[in-house]
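Structure first, then comments.
Shown here: the complex without one of its protein chains, the others still in place.
Let's turn to chain A:
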């Protein structure tokens, strides 16, 4: 077997191992989006309708965030195999992660094709695809979102496939048809795709238009196909006034933004003082513009990219999104790429993807956001890999001691970083992250099912951090969807909304609930003092998560 193929297989195995081993156990529990996707898939499987009674939805209303539903459809066949479980919910993303690594290899190869001749071209051509896909295989950023149900990861896979096919279609236009299908699929998979895919397709057309020497039937067909397939999605999105609710909920154009609040005061003063400059310069369009640019640029903050953070939904403790050792190499890689022998189109494509990625996220409040800019990968890995190869080639020309010293330092640092990541992710993460991953519902539901026959009413708190407790119960009890819909299904998805079906109620616990025939489940603070505690489920670091009690009047 050729060396390239052998190494490539190793990389795939590594990618698969890191994404499938202990899938469902790390992170330790499903978060609210995951249970929603899982239960809605179960519901559609059994009844053809989602929790709201909508038949075969394109958009899942869920928590009034109207998620694109494709990921849910991917879960459905897996429920037949694995039951309604963590594995079934997370497997599509894990598979998309491995496929993404494979696609990265071929995509990088394709991007190398137009290189100019130069001395080290062969070494780069041989090793860049392998190294890039390897870096993606071990990338904390990519692994994090491959091991839980993140639609962004599936959308990334489609995007990479689409770009690869489009590049291949330059030589054989047949590839354009699947490319069109895959690009339009991203709209049905992930929220930000409506901005990013559209811009990306625009970029691709602008860059590669001239390569379409003849406008043949296939090119026209694929263009039409792309548009036709996308129409239903946009139709549903734009005709539903609430579908863009999520976008409004996180937008940055609100009065809570300090710069904006300041500008309102300034304009008022400027009117009083008849200060024309004050009125013009603090105009809200300028202010919003600055905020958007701020959101955009925040995704290039080196601390956020390379250093450990505390947002444990998005990263394991003690690790950044990218490895620390990658930082110097990525910088070198940027230089090498800008001035390297790659074709101008390749350079514009790679930097174009990086430049377009943060646009969707920049109009939101919670920036920087690692999921919304997932399409940075694997371009960052590409630049890092190029930087690594550049440095290694440079070291190769130096004096022997310097050379081997250099190699050793690189290997040691990389090895240390990766070892730290593996320990932090597979051992430390659950201890620190169980709160943020909403641990406790599985155990609580099992206990409730044991006890529920003894009670007339069962009341679950839905106060933070137990919001949307109803969905967790539905999922872990595998509540029959037919019955659920007959009982009315979900009526509204907002955060503070109460839910009720059968003898279950999901709302803040009140003193009136403190009765012997009512089972209470909630945070320690929710349970009335005189209630009788039956069971306490703790987070993995020892603090109480969910308390089960019954009333005692």
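Note that in this section contacts are C-beta pairs under 8 Å (C-beta built on N, C-alpha and C of every residue); 3 or more make two chains touch, one makes a residue touch a chain; residues count from 1.
One rule holds for everything that comes next: contacts and distances are computed from a predicted model.
J.: Name the chain not shown, per its UniProt record: "ArnT-like N-terminal domain-containing protein", "Sugar ABC transporter substrate-binding protein", "Carbon-phosphorus lyase complex subunit PhnI" or "Ubiquinone biosynthesis protein UbiU"?
T.: Protein name of the absent chain (UniProt record): "ArnT-like N-terminal domain-containing protein".
J.: For the chain left out of this view, which of A:301, A:492 or A:552 touches it?
T.: If we include the chain that is not displayed, A:301 is the one touching it.
J.: Using the document's definition of touch, tell me which of A:281, A:395 or A:410 contacts the absent chain.
T.: Selected residue, touching the omitted chain: A:281.
J.: Of the residues A:284, A:431 or A:482, I need the one that contacts the missing chain.
T.: A:431
J.: What is the set of chain A residues that contact the non-displayed chain in the whole complex?
T.: 262, 266, 269, 275, 277-278, 281, 286, 290, 293-294, 297-298, 300-303, 306-308, 318, 324, 334-335, 338-339, 416, 419-420, 423-424, 427-428, 430-431, 538, 540-542
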